[in-house]
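Structure record follows, encoded as structure tokens.
The other protein chains are all here in position, but one chain of the complex has been omitted.
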Amino acid sequence: MLHPDRLLPSEPGVRSIARRLYESVAALPIVSPHGHTDPRWYAENEPFPNPAALFVTPDHYLFRMLYSQGVPLEALGIPRRDGGGGSVETDPRKVWRLFARHYYLFRGTPSRMWFDHALEQVFGIEERLSERNADALYDRIEAALRRPEFRPRALFERFNIEAIATTESPLDPLKHHARIRDSGWGGRVVTAFRPDPVVDPEFPGFTENLDKLGEITGEDTGSWEGYLAALANRRAYFKSFGATSTDHGHPSAATADLPRDEARALFAAVRRGTASSADAELFRAQMLTEMARMSLDDGLVMQIHPGSLRNHNGVIEERFGRDMGADIPMGTEYTKALRPLLRRFGNETALTIILFTLDETSYSRELAPLAGHYPALRLGPSWWFYDSPEGMRRFREMTTETAGFYNTVGFNDDTRAFLSIPARHDMARRIDCGFLARLVAEHRLDEDEAQEVAHDLAYRLVKQAYKL
Amino acid sequence: MLHPDRLLPSEPGVRSIARRLYESVAALPIVSPHGHTDPRWYAENEPFPNPAALFVTPDHYLFRMLYSQGVPLEALGIPRRDGGGGSVETDPRKVWRLFARHYYLFRGTPSRMWFDHALEQVFGIEERLSERNADALYDRIEAALRRPEFRPRALFERFNIEAIATTESPLDPLKHHARIRDSGWGGRVVTAFRPDPVVDPEFPGFTENLDKLGEITGEDTGSWEGYLAALANRRAYFKSFGATSTDHGHPSAATADLPRDEARALFAAVRRGTASSADAELFRAQMLTEMARMSLDDGLVMQIHPGSLRNHNGVIEERFGRDMGADIPMGTEYTKALRPLLRRFGNETALTIILFTLDETSYSRELAPLAGHYPALRLGPSWWFYDSPEGMRRFREMTTETAGFYNTVGFNDDTRAFLSIPARHDMARRIDCGFLARLVAEHRLDEDEAQEVAHDLAYRLVKQAYKL
Partner (left out) sequence: MLHPDRLLPSEPGVRSIARRLYESVAALPIVSPHGHTDPRWYAENEPFPNPAALFVTPDHYLFRMLYSQGVPLEALGIPRRDGGGGSVETDPRKVWRLFARHYYLFRGTPSRMWFDHALEQVFGIEERLSERNADALYDRIEAALRRPEFRPRALFERFNIEAIATTESPLDPLKHHARIRDSGWGGRVVTAFRPDPVVDPEFPGFTENLDKLGEITGEDTGSWEGYLAALANRRAYFKSFGATSTDHGHPSAATADLPRDEARALFAAVRRGTASSADAELFRAQMLTEMARMSLDDGLVMQIHPGSLRNHNGVIEERFGRDMGADIPMGTEYTKALRPLLRRFGNETALTIILFTLDETSYSRELAPLAGHYPALRLGPSWWFYDSPEGMRRFREMTTETAGFYNTVGFNDDTRAFLSIPARHDMARRIDCGFLARLVAEHRLDEDEAQEVAHDLAYRLVKQAYKL
């Protein structure tokens, strides 16, 4: 099912160059510096329960497509948090069959390629999923999942993961990470510091979150200074569990650099819960600059992931909660938005800020020019909806000429779908090698250089940028 | 003149796949669910008058290009509505010669390919138009037009049109459609409900239009409730003439879902003619939601075509009127704009809203993520300036990975140039097959699947989405 030349350019001359490049990087270890796998898997090392729970129910890339074509989420076994609606399907085999019947919807999408890759590489299944073979494939996968070599740690090793980062809230006690650390298992699983719940005044439960942050750290999160100290405290705690990075998922890329008095007054307003929406935006903006300052102190690499309107579908949020495939990108401005932060810290060579976008128009217009100038800036890979062959190709075509390859940081899988990790990294390597092969074929780069760049993009740059 | 492999990818391996795909869909009937051909043609079935009146004078794609290079519209035989200016050319042969002399301007444009296609496929002319052969070609075309097989209905049949939609104002009595229906002719020509003249307070004659709407329907269009009832009444009338869709050409994609009292008050202001520009925008926004509600009732598919600044050139509008090639696209936001409507109706599986854009940046950033989630949404094909090889290719490259193929609805020709219809549909089929062939050649899709998708894109999806 998986052709050895898949995703490489079709022109035979370019393909043969691409194949040589790819062969030199295909077997490199996976470094996954940003993602959302569940640390419990590595901590407890329990078997994945069944094919539907492994592939379908937790993967919003999959169920959003089915939902868009009229399949109710309940029929996919997704529980309603409001208890209402029709009955939720509890038979995973029926969920699987429903997925199989609609598998044609994924034609042309990366989800299709990731799924096929996992079927073949993980389970040795070499046929395309269909309504016809749904039950047979279910049985094979379910049987495999009971075997020890399909438990999380065994797969982690089989996937040749050198290091993986999960993402946690500052309020998380990191008990799974502690258990992994204490287990003696050699897999490197680190956390990443995602402070949105305590720096975004519009995050659900913000006030309570700050109370809790105070309790955990023993700092007075009623004052601006105490709040900042509490954050620094938790950053140190995360570092002790291997964290090398922070991550910031704001609606926009706005930054601010307020005088201390104004910042303090703004904090007082958001702490009281009296902040307007504009205040909340300004506070988030100020916090990016505060986080950059702390990064300069403690060395954590800073990631900024702006531009998603979360929970766009209010009906789905009420019924099923957050992260249900209804986050929709918005146009995102960077040139003016980042200026306050960059004025303060952009010239620091000891700081690394990695920028992501859901607005591809910013690649060539704003992000590549910014990263091609400021020492503190690097460009994260094409993200989320753009973690795809065409998305990756556009990323290279639109950033390389201005920012070069060396202001980028390799690949992030950014996934909670564990079995898609090897497929995603493999896709990125293939697309990057295809892009490099075109440059070689058009005599814009020599092949020995392309070989070096391919290795850098697949392995070296991510380790360097994320200090892994 | 027309190469059998035109528009297919040039790499021989990909081309041979594309050719196989194309051959399987080339002869499928044309379903044209959205367009602007004149129903009078099919009703009266009179000969087209002459080559200039057939090809040049009514086609703003053509005369805008000539105008941009200094050719006065008067010289192309386009009458001034203000009676001023130099004398208008009345000899169609001279208009044709002028067009021929400037035909080189269309190099690299779709107009060029559509025109060549019509010359060869309709008139059997296999030479490129030039100043040299202008008269000879004029004579051949003019002679052909006098023959019965070049009358509208004969061409309709020869073009293998299974169904075509025209577009009419709610104030239109649909007399041509009535005549077609009563004629016993088997061609399927349906209308589409385009309410801009009665839902856009900034449409010329809005107040009089509402008066007239009241007269036609017997409803009191002085009240909000009467106005809505009048619209529902006309929708039913259009349905009785085969309409399966509505169409909305607003400046932006703004939608609103006002409480009834506010909607009523807003209507009162626009009805009185005292509405501000912001009120007008809000009223249009509210009306999209009202129209969606009516669509849920009566089953008409809803099309939203936003983002054109109409009549950008005030001088041209004053002299020649509307639709003179001076409509210019604007950046168009969808994520926030559509939220009120989608909150209300986005989860309805019985509703179909087809979104179009003139802002290609919205394809991957907003439209594909929206259509890849909401059951009520589908994506219309690349439109107007993007009804072109590169435009269609970008549409597939930027929407497929997130929305798949099955949240799109096949092709629309959207044209008033009757002879370009087969050329446009053929172009779309070729480009789609070329895109699919690349996926096959890169082992991202199997050829049997691509074959099925090609058929769906050329024929099945449009019939399904538009209920034709």
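Note that the chains are named A and B in the order they appear, and that numbering of residues resets to 1 at the start of each chain.
Here is the rule we go by: a contact is a pair of C-beta atoms (placed from the backbone, for glycine too) under 8 Å apart; a residue touches a chain by one contact, two chains touch by 3 or more.
Keep in mind that this is a model prediction, so the values were computed, not measured.
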Answer key for A:Thr221, A:Thr400 or A:Thr415 versus the chain not shown reads A:Thr400
Sole touch to the unshown chain from B:Gly222, B:Gly321 or B:Gly391: residue B:Gly391
Which of B:Glu11, B:Asp59 or B:Glu348 touches the missing chain? It is B:Glu11
Out of B:Gln121, B:Thr361 or B:Gln464, point to the residue that touches the absent chain in the complete complex.
B:Thr361
Write down which of B:Arg20, B:Arg264, B:His312 or B:Arg416 is the residue touching the left-out chain.
B:His312
In chain B, positions touching the absent partner
2-3, 5-12, 64-65, 67-70, 104-110, 112-113, 128, 309, 312-316, 325-331, 358-361, 385-386, 388-391
Across the whole complex, the chain not displayed is touched by chain A residues 11, 13-14, 333, 335-336, 339, 342-343, 346-347, 349, 361, 364-366, 368-375, 377, 397-398, 400-407, 438-439, 441-446, 449, 452-453
